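Removed from the display is one protein chain of the complex; every other protein chain stays in position.
Letters A and B name the chains as they come in the text, with residue numbers starting at 1 for each one.
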Amino acid sequence: MSLIRKPLNRRSILRAGAVGGAALATPTIFTSKVWSAGYLNEPTGAEVILGFNVPQTGAYADEGADELRAYQLAVKHLNGEGDGGMLNTFSSKALQGNGVNGKKVAYVTGDTQTKSDAARASAKRMIEKDGAVMITGGSSSGVAIAVQSLCQEAGVIFMAGLTHSNDTTGKDKRKNGFRHFFNTEMSGAALAPVLKNAFGTDRTAYHLTADYTWGWSQEGSIKKYTEGMGWNTAAAVRTPLGAGDFSQYITPVLNSGADVLVLNHYGKDMVNSLTQAVQFGLRDKQVNGKDFAIVVPLYSRLMAQGAGENVKGIFGSTNWHWSLQDEGSKAFVKSFGQEYGFPPSQAAHTTYCQALLYADAAQRAGTFEPCALAAALEGFEFDGMGNGPTLYRAEDHQCFKDVLVVKGKENPSSQFDVLEVVEVTPRSQVEYPAEMLGGELGACNNGA
Amino acid sequence: MDVILLQLLNGLDKGGAYALIALGLTLIFGTLGVVNFAHGALFMLGAFCAVSFNALLGLDVVTVDETQTTAWGTPLEVRTPYVEAYLGDFGAWILNYSVPVSILIAIPVMLLVGFIMERGLIKHFYKRAHADQILVTFGLAIVLQEIIKSIYGANPIPQAAPVAVRGAADIGALFGFDPGVIVYPYWRMVYLAFAGVMIAGVFAFLQFTTFGMVVRAGMADRDTVGLLGINIERRFTIVFAIAAVVAGLAGVMYTPILPPDYHMGMDFLVLSFVVVVVGGMGSLSGAVLAGFLLGILQSFASMNEVKAIFPGIDQIIIYLVAVIVLLVRPRGLMGRKGVMEN
Partner (left out) sequence: MVTKISPARDYLLFGVFAIAVLTMPVWLAPIGAGYPDLLQKFAIFGLFATGFNLLFGLTGYLSFGHAAFLGVGSYTAVWSFKLLGMNPIPAAILAVVTSGVFALAIGYVSLRRSGIYFSILTLAFAQMSYNLAYSVLTPITNGETGLRVLESDPRLFDSSANADGPLISNLFGIEMTGYAGFYFCAVVLLIGFFIAQRIFRSPFGIMLRAVKTNQNRMNYTGLNPRPYTLAAFVISGMYAGLAGALMCITDPLAGAERMQWTASGEVVLMTILGGAGTLLGPILGAALIKYFENIFSAFNEQTLHEAFSFLPDFLEYPVVSVAGLFVGEGWHLTLGVLFMLIVIFLPGGIMEGVSRIGRLFRRSSSKVEPSGATAPAE
């Protein structure tokens, strides 16, 4: 069943009859292309078209730009240009650097504006007009979930970009959608032991949480794991998205008796709340005879740069960091750095991996047909992409891999060198049963 | 008690910021009769004066260190800022005080921006419909912020306050509270004082100078002032430039609290309109009063105790107050009849 276009069959001809003039007015040039296809947007020429749907305006525009750079690099590598990047370290050797399934990889781009409506409109353009057979990208969970369900209904594959909410592969998971990025559950599981080592088990935490689904998801996970190791939660306060000035939420922390502040904020909210919390002297404060600590569960290096030296010594988790020394990361940082002159962000890394993983699955399946391709991705074990041995779990289409716990660096050597890796939490520690987060994958849809 | 006092401080601090941003806007409303949707962009431009000044200071001598390489294999570049390299200690001092010092840069820049905007664009829109003014100033705001975005990107750029005022002061101790109970960041107090000085300055300028008198007369009755043979248009240019400077300086001083990005103007635009209208069109003191009122109410509405009774109240308090004030007082707190009512 297709949201977009479908080849004519008897029933749809009958329906077209019902619409009468409407069908007559539909020019055949728009429908003819799809007639012969076995699935939506089957590439028939020498090229296969991928849709890169990233935020180009709004608060996440820089992250979106970095994602786009990574995609362009991935396309180069897939088509055999450049040094091959992670293709050389990737454990699957199906891709030869001569395109995918004998077709050259081409792409179209669009602007999600970090709004569900705009992101869906942009994805629909790629599917309806440009003939994209896969959509990927994005920098927020709301957008990822909205586009993922669109792709499910339309019948193309969705490879999520940066989305950290549990729901993407939990409550709102879809058969056609795949996520390489980690989620709040894994952040909590990875952070808790490190926090325990650094701050002990006798702590009282105060949460400031962005008041929307991702924030709640993050707050829930951190609470669950920190309370599990003996911490108390003094309060969990919701702050409006884009509040700008957080002073009215920070001052109650001062005398609340809490000795840890958890900032469940991302993007600009994180930059602002962290900057202001440090200004209120929280980092130098002593409570109950202990040093006050601030924790930012989800770190982004790009955003950490926006908080300047306020990030120093502050713990958080991240999907990937360019200072990693495994072969895959080194190869990727090398080709990205040589191309653009600066190191890639975690957003760039996850989208680059997603593009390669999609291409590899298509090559192994021998087709771009979503259902066959999804089957090739499900349960796929791979390595050499910077996060150690990784599994694309079949039950929820979530990647399971090592999670990085990082800390703001005390003596950065350059403007990009703001985080240092404290610990690489092994995959086994962050795994959870698929049923835990609920949701139904449903049936796969190839749009025909 | 301490919670209340701290929220009061927050409220005053917010109020100072709101009042300062609204001041220029209401000045333009009141005198020129122009709905200036680019006012937020002026605030943003001011903030980026500080960013640019800092970036200029940060221009550095690049020396290539062949013995070390970056993670992607090119030789490591070691950067030392010129200012520090050539001016030594004084350079380091300027770097440290770059935010307050950039006020000196921002004043002429914003005067110029205001002058060009008024002469080049706004002047032609005095007699046009408000709708046209909205469209053209909104277009201008987009253009200005896209220019900034193409230079500095979309991410926030941190601006540090001078080291001496970077932390928080234990002001509670001065008034007999236990140490560490009432602490407040130095810079926020600096900002509050700065806002106070700016507001007082604008008032004094309008109250005690001949120029200000003519402008006030123009606000009250533009046509009559014109009939008296006074070239009110030329004064309008200066008023607009002053409004631009006020907005710009508010932006400069706000950078250590809120790392600026290209979109910050739009984020403050709606708020500044609400403040101006709640204060009453064409009333400077109304805008200041409304700024502090909204700031303080917003702070108190964010307290956990209040939120427990009215969930989500902190999200809507500003708008709720606006609705109530406008229903109780038809022209806002101190608005005058006939300004922007049709």
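By definition in this document, a residue touches a chain if its C-beta (ideal position, glycine included) is under 8 Å from a C-beta of that chain, and two chains touch if they have at least 3 such contacts.
For clarity, every value in this text was computed on a predicted model and none was experimentally measured.
Peer 1: Kindly state which of the options A:47, A:128 or A:378 is in contact with the chain not pictured.
Peer 2: Of the candidates A:47, A:128 or A:378, A:128 is in touch with the missing chain.
Peer 1: One chain isn't shown here. Among B:73, B:108 or B:312, which residue touches it?
Peer 2: Per the contact definition at the top, the residue touching the missing chain is B:312.
Peer 1: Of the listed residues B:78, B:105 or B:142, which contacts the missing chain in the full complex?
Peer 2: B:142
Peer 1: May I ask you to list the residues on chain A that touch the chain which is not drawn?
Peer 2: Residues 1, 3-5, 15, 18-19, 21-23, 25-27, 29-30, 56-57, 61, 64-65, 68, 107-111, 115-118, 120-122, 124-125, 128-130, 141-142, 145-146, 149-150, 153, 167, 172, 211-214, 238, 240-241, 440, 442 of chain A touch the chain that is not shown.
Peer 1: Residues on chain B that touch the omitted chain in the whole complex?
Peer 2: Within chain B, the residues that touch the unshown chain are 35, 121, 124, 128, 130-132, 134-136, 138-143, 145-147, 150, 266, 270, 273-274, 277-278, 281, 311-312, 315-316, 319-320, 322-323, 326-327, 330-332, 340-342.
Note that in this section only the chains that are shown with their structure count from here on.
Peer 1: Give the list of chain A residues in touch with chain B in this complex.
Peer 2: So the residues of chain A touching chain B come out as 57-62, 65, 211, 235, 237-240, 242, 244-245, 247-249, 251-252, 254-255, 268, 271-272, 275-276, 279-281, 284-285, 302-303, 305-310, 322-323, 330, 333-338, 343.
Peer 1: Please give the residue numbers of chain B that touch chain A in the complex, ascending.
Peer 2: So the residues of chain B in touch with chain A come to 2-3, 6-7, 9-11, 13-14, 17, 70-74, 149, 153-161, 166-168, 180-181, 183-185, 187-188, 256-259, 261, 263, 267-268, 298-299, 302-304, 307, 314-315.
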